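Before I ask anything, here is the structure I am working with.
All protein chains but one are shown in place.
So, chain A:
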Amino acid sequence: MNATVAVILALAVGTYAFRLVGPLLHGRVTVPARVQELASAGAVVLLVALLATGALTEGGGFAGWARPAGVLVGGVLAWRRAPFAVVVLGAAATTAVLRLAGVA
């Protein structure tokens, strides 16, 4: 078996196993209310960590100013309860315009 196929298989099987843990346990094991609570809070904590690292870092270093500036604009729009489309397009457009202007 070639090495690339092995990578894809290992990734696919491992990832699916991770994803299946929750749905398989659900209903078979009685999950205490406190654990269920922590699981949903944990999902939000993970998402916030993802957005923070995604907005500010790239390959372990700073991502440059254009990206966090775009995310910030998107965040302000979301805070002001702008429609979802406006948030997404506002963030991407800000970053694209900054890059066009030469800001990394």
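Methods note: contacts are C-beta pairs under 8 Å (C-beta built on N, C-alpha and C of every residue); 3 or more make two chains touch, one makes a residue touch a chain; residues count from 1.
The rule is short, and it goes like this: contacts and distances are computed from a predicted model.
Student: Could you tell me which of "Cell division protein FtsA", "Cytochrome bo(3) ubiquinol oxidase subunit 3", "Metallophosphoesterase" or "Branched-chain amino acid permease" is the UniProt name of the chain missing from the displayed complex?
Tutor: Matching the unshown chain against "Cell division protein FtsA", "Cytochrome bo(3) ubiquinol oxidase subunit 3", "Metallophosphoesterase" or "Branched-chain amino acid permease" yields "Branched-chain amino acid permease".
Student: Touching the hidden chain in the full complex, which residues of chain A are there? Just list them.
Tutor: 3-4, 6-12, 14-16, 18-27, 34, 37-57, 60-61, 63, 66-71, 73-75, 78-79, 84-85, 87-97, 99-100
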